[in-house]
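Right, subunit A next:
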Amino acid sequence: MVGLGLLAVPTGAGAAPVLPPVTPEELVASVLTADPDAFAGTVEVDNSLGLPPLPDVPQAGDGTSTARVWSDGEDGGRVQLPTADGEKTFVSDGTTFWAYDSQGRTVTEGTGADRPARPDAADPAAAATEAIRMLQSSSTVTVDGTAEVAGRPAYELVLSPAPDERTLLREVRIAVDAEQRVPLRMTVLATGSSDPALQVGFTELAFGPQDPALFTFTPPPGSTVVEPDAERPEGLPERPGTAPTVVGDGWDTVVLATVPATGEGEGTGMDLRALGTPVSGPWGSGTLIGTAVANAIVTDDGRVAVGAVPEQVLTEALAR
Partner candidate 1 sequence: MTTAPVLDPVSDAPRAAPLGRLLAAELRWVLRRPRTLVMLGLFALIPVLISIGVATAGATGRGPGLVSAVAGNGLVLPIVALTLSMALLLPLAVAMAAADAIAGESAHGTLRGLLLSPVSRLRLVVMKAFGVLVVATLATVVVAAVGVLAGLVVVGGADGQLVTLSGTALGPGAALLRVGLVVVFVVGQLAAVGAVALAVSSVTDHPLVVLASVLGALIVFGVLSAIPALEWLQPWLLTSGWTAGVDALRDPLPLGGMIESSLRALCYVAVGMGLTTYRMLRRDA
Partner candidate 2 sequence: MTSSPTLAAATTPPPAAAGPLAARAVGLRKTFGSTVAVDGVDLDVPAGSVLGMLGPNGSGKTTLIRMLLGLTRADAGTAELLGHPVPDGAARALPHVGALVEGPGFHPFLSGRENLLRVAATEPLLGAREIAGAVDAALDRVGLADAAGRRFRGYSLGMKQRLGLAGALLLPRRLVVLDEPTNGLDPAGTRDVRRIIAELHDGGATVIVSSHLLAEVEATCTHVAVLQSGSLVAAGGLAALLESGTGGLDVVTPDVDLALETLRAAGIAAYSAPGDEPGVVVGEDGPPTAETVALLVRAGVAVQEARRRRARLEELFARLTEETS
């Protein structure tokens, strides 16, 4: 029973390590210029965003999922998203990328510009660095003590929205590795809740040279190789024809995009109306889908506005 109890204790819950003091500016600068060594790690995503689980991306739904991440310290990287009965693998050697889906045994292979959206959300280092870059100018940045993540001492960097930012978020906490200055954990906290809406962090992390074979990919026997822009075999909607536009900056950024009218062909297999509430205004009418940290409006004419902002900011963006 004691043994079971030990298993149940979350790892990395040790006392806060003692580290030399650092100013927020130094810390942010060191993160943005960090050049971490090669590493292998396991990432846990704790998701309480309140999104429904999507058929193709179970990780989007509430719950805990893991990802395994490797980096060769240069451009090569590898991310594996295991599910109960399958796995998605993303490999890049810096010039060529591969995406493998065990369910259809399909390999998507491409180079440079074709690079599909990598599951950066699964890599706390990449996601957090991006967040710092985006939010830095519109935030109050502080260092709030230290923490231990995946057995490594880290500084807790806190980004809180500047007072004039209209956002649903209270703060974003980023644990930065004291030695490598790479983000180890990112926690997104919404206003009005003490539990993180989203937490992405390493549970295991080891820096050191990695097997070069990890950063290349040979399509296995029996697999199908598809071009990145060729029709996806699983009937996923094609990418929107027009590139998304960004309204605003910092915390109240709103992304505007258009989607092909739903109900045509296979579609996503989901009626968006069932997920949200109908809204209307001078900009038209549509469906509001709200979560703890973000809102989205899908208009009836196929426009989408998404942001970590109240509904009003979305409608203002749509009304432009």
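The candidates came about this way: all candidates are chains of the complex that A comes from, given by their letters.
The working rule: contacts are C-beta pairs under 8 Å (C-beta built on N, C-alpha and C of every residue); 3 or more make two chains touch, one makes a residue touch a chain; residues count from 1.
Note that the structure is a prediction, hence the values are computed from the model and not measured.
A.B. asks: Please find, within this complex, the candidate from 1 or 2 that touches subunit A.
C.D. replies: 1
A.B. asks: Under the stated contact criterion, what part of subunit A meets candidate 1 in this complex?
C.D. replies: Interface residues on subunit A, with respect to candidate 1: 1, 3-4, 7-8, 42, 63, 68, 80, 82, 84-87, 89, 98, 100, 102-105, 107, 204, 211, 214, 217-223.
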